[in-house]
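Sharing a structure here in structure tokens format.
A single protein chain has been removed from this complex, and every other one stays in its place.
Right, chain A next:
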Amino acid sequence: MSLVTLAHACSHLQNAVRASLGVTSIPATKQLLEIALNLQNHGFVSSVTRGSTAGPDEVPTPTTQANIATRRLWIELKYHDNTPVMKSLGLVSQPKRKVYLKAASISNLCQGKPAQGISPLQPGEVMFISTDKGIMEARDCAKRWAGGQALCRVK
């Protein structure tokens, strides 16, 4: 679980929406795929497609030792009323300072209260948390009473 890759991906997506790009790609890792799918579920991006540096796959291509260096995740960005739907992405845990949240803390954050030195979630903001059940949104964590490492927050 590299926070550095995640940080780069967050910055890249933020830059892409600021440049009003239609599609962009991020490295194809398991963590980023999970986060990208979560973003799609929450309506921040329209689609997530596997692909290579050349572009999204026309036919499904398995990732192998041979092509792994060129694999990318292609993400279609979303805009509404001439403004990007996903405005900002940022890390919560940083490589030098990781943040592990308890279930109670996550619940507090979702209720608009600060917890463990983290500012509360705003309306329309989501936070992804890496738990033993996979990467989940903070509200899902609160519902299942699961804690974990806070990865990034998206607005």
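Keep in mind that, in the parts below, a residue touches a chain if its C-beta (ideal position, glycine included) is under 8 Å from a C-beta of that chain, and two chains touch if they have at least 3 such contacts; residues count from 1.
Here, contacts and distances are computed from a predicted model.
A chain of the complex is left out here; the name its UniProt entry carries, from "Actin family", "Small ribosomal subunit protein uS5m", "DNA-directed RNA polymerase III subunit RPC9" or "2-oxoisovalerate dehydrogenase subunit alpha", is "Small ribosomal subunit protein uS5m". Shown as candidates are A:22, A:90 or A:124; the residue that touches the absent chain is A:124. The residue from A:85, A:109, A:136 or A:151 that touches the chain not shown here is A:85.
Shown as candidates are A:44, A:74 or A:128; the residue that touches the absent chain is A:44.
Residue positions on chain A in contact with the hidden chain: 42-44, 78, 80-81, 83, 85, 112, 119, 122-124, in rising order.
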